[in-house]
Every structure is written in C-alpha cells, then in structure tokens.
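A single protein chain has been omitted from the complex, and every remaining protein chain is retained in its original position.
First chain written, first letter: the chains are A and B, and each begins at residue 1.
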Amino acid sequence: MEGTKTRRKKRLDRSIKVRTEGIYALSSWSEIGYLMFPRALLIVGLLILPFFLDLYWQRVICQAGIYALLALAFDFLAEFVGLVCLGGALFVGAGGYISGLLNSTFGWHPLICIPMGTIGGAVFSTVVLIPALRLRGIYFAIVSFMLPLFAVYIIIALSIFGGTEGISALDTLPNTWVEIYLILSVVLIALFLVRRLVNEDMGLILRGVKENDQAVKASGISITNYRIRAVFIAALLGSFGGAYLSHLYGWLGISLFSMDFSILPIAAAVMGGLGSLAGPVLGALILTPLSEALRGFGQLRVVVYSVILIAFIVYKPEGIMSWLQRKYQQFEHWEEV
Amino acid sequence: MENNGPFLSLKGVSKAFGGVQAVLDVSFDLYKGEILGVIGPNGSGKTTLVNLTSGFIRPDRGTVSFKGKNITGQPPHKIANMGLTRTFQVMRPYHSLAAFKNLIVPLNSPRVKRTRGGRLGDLDAVAIDILEDIGFERDARVPYKPAGSLPLGYLKRLELGRCIALQPEVVLCDEIFSGLSMSEISSLLPLMERLQMEGVTLVMVEHRLRELFRLADRVMVMNFGEKIADGPPAEVMEDPEVRRAYMGRETS
Partner (left out) sequence: MEILIYGTVNSVTFALIAVGFTLVYGVARVPNFAHGSIYVLSGFLTYTFIKDLSMPYPLAVIVTLLIAAAIGLVIYRLILIRLRGLPTSEIIASFAVSLIILEGLRMQGIWGFKGFIGPFYMLPPFIEGKVSVFGVFVDYQRLLIIAAGFLVVGALWFFTHYTKVGLKLRAIAQDEHAAMMLGIHSDRTAMISMAIGSALAGLAALLILPLGNITAEAGYKVLIYALAVCIIGGLGSWGGAVLAAFVIGFAMKISTALFGAMWESVVLVGTIIAILLFRPSGLMGRQKELEERV
C-alpha cells in the first residue's frame, strides 16, 4: 500500500474579516455590512420575534429574557472577574421580594417598584456576599450557592414575607406588549452596556484581577473593591429579572429563590460560550423554550439541561458562540499532509 | 516631617515558611533619594524581603515603616497607594492587548486620581506619554504593539512603566536586569538614573553586580536570610564574610 495520507483541517480567515480588522473597515458598504450583520440580526430578530408568537410563547420569551440576564451576569462574573456565581437565585429572589413587598405594602405602581426592587435587591445581595469577596474564588462559589437555599429555609422557618404561601395579588404590568418589550429592551441594553464596560478601563482592571492579581495589587488597586463593584453590576441584572418576574405573574414566593435560576443560566452560558457575552444570551433563548417544552416531564428538564451542561463543559467548552464566530470569520477545508 | 529619619525602615523582620527560615531578623534603613542595592547568593531571601516590604507577605516578627508610618501587615494595594511599589520577576502583561493598556490599571488607582485631581482626561494618552518617556518609540508605534510581541528589554521597561504610572516615591526592583544582555542593561541604566533624579528612591535586588555597582549608592548583602553587610559597594565587596558567601570557604 502507498504511504499513508493524513488529513488535517486548515482554517483561514475569510478575506473580508481581515479587511475589517482595522480602521479600513469603514471604507466600504460590504465591509460595514459584514460587521453589522450579526448584531443587526440579533437585535432586529429579537425585536420582531414577539409578533410571530402566540400569548403562551410570548410569556416564554419573557422568561427567556430573565434567564438571559442571569446568564449574562454569570458570564461576566465567571470570565471577566474570575468568580463563579452559583447563586443567581439570590439576585432574583432579593429583587423579586423587595419589589413585590413594596407593591403589596405601599401599593406603589410596578414601574416604580421594579427599579427600586432592582437596586434594593442588588444592594442586599452584594452586601451579603461581601464577606466572601475578600477571599479566594471558591469561597464565593460556595457562599453564593448556599445563600439562596438559606433564604428559603429562613423564610419558611420564620414564616416571614408570606412564608411558603407567598404573597399574591400584586399589580401586574399594563399589557403584554409592555411585558415583552420591557424585558427584551433591558436584555439588549444590558448586553450593550456590559460589553462597553468590559472594554473600558473597569474591564481592563477586572481582567487584571483575573489574570494577574499581584500586579494589580502592586498598582494600588483594591481587588475586593472592584469585585464588589462587579458583583453589584451582576446583581443588578439578576434583581431586575426578579423584580420583573414578580410583576409578570403578580405573585411572589419562595420559588423566586429556586435552583432553576441558578442552574439554567449556567447551562445557557456554558452552551452559548463563556466569555462572549452574547453567547449566553443566545443560550438562554434556546434553552428556555426547550425547558418549557419539557415541562410536561417534570424534573426531567433539569436533568436534561444538566446533561447538556456537562456535555458542553467537557467536550466543547468554547460553546456555540465561538463555533458560530469561527464559521462566520474563517473558512476551513481539509488538506492532505 | 521625615527629613531626618529614614524614608523606609525595616526592624527585626523575620519570616519562616514551614520549616524554612527565609528571612531572619533583618533591619535596614532607606534614605530618600538614594539607590540601595540588595545582593546575595540565590536563596538568600531577597525576593522574600521585597514581598515583605511591599505587603505581599506578612512578617512573623518585626516592623516595616514607611514615611514614618507603620505599614506592617497592610495589604499591598494600600502600601502602593502610599507610594511604595515593586516590579515582578515574572511578568504577565496583557498578551494580546496594546502595551499601553497595561498602564491603565495603575492610572486608575486612588493615588493617581488624588494627585492628578479628579478627571485625568484621556488615560490612554497619558499612558502612551509615559511609555514614550521611558523609551517606547512613538513613531514606530511601539506603545501600541501587543505586549506579547515585545522583546524582553521592552517588557522590563513596561514593568517599570507600570510602576512609574503610579507616581511612586519608592520602587523595589526585583531583578530587573535578569535575562537582559549587557547592551540592553546599559541602555536601562540611564533610565534608572533619571528616576533617581526625578526623586524616586530605588531598591534594586540584583545578581549583576558590576552593573548594579554603577548605580547603587549603598549595597546590602544577604545570605541565608540574614543581612551580613551594609555599606558602599567597594567596602562591601572587601568584606570577608561577603566573599565567603559568594565564593565559599578557602581551602587552605
């Protein structure tokens, strides 16, 4: 037999990608189009989506939006700050409870309660996580995991804030269009802002904290300080989700602290591609409807997304987003060696 | 307030790691505006001393004072904000980002924000200026090159630049000449001298004795974690104990 031929995959950047790398990208329409197309697709696609869906699926998209915010928060903390947050539920619960309680106690309009719930929830979550932020990352992971569960135990045991029953008959949002466009626009704005943040000075510092904390310390920056800021930002995203949720269904209860809010965002983020910020959002938009479709099977859906999570983390940690990016920016072919 | 006393002062500082005594009862004073060299064979505790002084390790015993204040046990970022910073032997700049981006971090420190008063203006421009000042040729777009592509000489300058951006009063240089060729070192010497002229006090831990002695006003020798000599370079090299430490005992 002849000498064996082995093949290897060769990847080359598409020429249009190379042309768009520097400032010369602005020199032609096709190049601008190349850069803008994915973003435009995402934005426009999200915004016109509600028109094609019936009421039930619109609600699903609202849920997906909440998970998208949480996934974004997880990605931000994990990849840009170096903190693994296993307790997205803490943010959601805090925001939801505060917003709902303001509404049920004082009767303020949801559009006032939601911002207050967002900020209040974020402040509470950050303060309660501060003891873990001075320490190694694993402490944060453990404490963030424990806190939502403790919150549930305490609420039930002390029978406060409605205990196991929760509080119902909260005011809901004016109409379904407000519901859905509120969350979608918040998701898009959040994505845009976090992206900006990560590329600006704060992002540089956080990156330094993650990659080379010694040098950052020697440069006079307090790592704990920046971690607190980062957690606050992530908490804002999650607490908005919670506050929004409590007025979506007009009900608050311990399910606002449920594990779902901690896990599905992680699965979405890993699947979508950690570090890409848009990937987790995409992942949430895929996983949430999937999880809804499986609702009939009860807890099977948690099993399913845990399996997906493990599969991705072990075999394809870069996630979908980077796969898409590669396809878009490079072309590949087999070549003989 | 601190014109008479030493600028930086260590008294009786000791540190052990498990069973190993890395630094034992070391005391020295540093006066404002001088260059102090720290030399000694490998394993004599020089880097540990730098870590102890800059707050990265807490001493088991002893005190560290800076500008009259006791800074023992303070976290490194607080000490840096007081004006004392250090270089690292193992440098890890942001590989794929432009070199000047590495200076953005110290430019965001409370110390810089304080001394420059509020809005700094464009931090990027300040960073590039600093780099140009220490030898990154602006015309050749060197400050914009990714740090990962820079040769070692530039990386060392970048590390110094990171310290300079903080507007420090004391810089502890941990083997900044290591890995460089003789010509690279000679091109760094004027930079160190200029730093001294601009009022920065330097402590230089080095192995390259000849080059160090051209800069240092005073030299301190360490061996097995203890200080064994302290004085002008020529004197110190004559000290028999120092010779023993470097060369071993004589056989006859």
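A few remarks follow.
Definition applied: a residue touches a chain if its C-beta (ideal position, glycine included) is under 8 Å from a C-beta of that chain, and two chains touch if they have at least 3 such contacts.
Given the structure is predicted, the values throughout are model-derived calculations rather than measurements.
Of the options A:R14, A:R59 or A:R134, the residue whose C-beta touches the omitted chain is A:R134.
Summary of contacts with the chain left out: across A:V143, A:I167, A:V231 or A:L256, the touching residue is A:V143. Interface residues of chain A facing the missing partner chain: 78, 84, 86, 128, 131-132, 134-139, 141-143, 145-147, 149-150, 153-154, 157-159, 213-214, 259, 263, 266-267, 270, 297-300, 302-303, 306-307, 309-310, 313-314, 317.
Everything that follows uses one rule, which is that only the chains that are shown with their structure count from here on.
Centroid to centroid, with C-alpha atoms defining each point, chain A and chain B lie 42 Å apart. Of all residues in chain B, only 54, 56, 75-78, 80-81, 85-86, 88, 91-94, 97, 101, 104-106, 108-112, 123, 162-163, 165-166 touch chain A in the complex they form.
Within the complex formed with chain B, the residues of chain A that make contact are 201, 204-205, 207-208, 211-212, 214-223.
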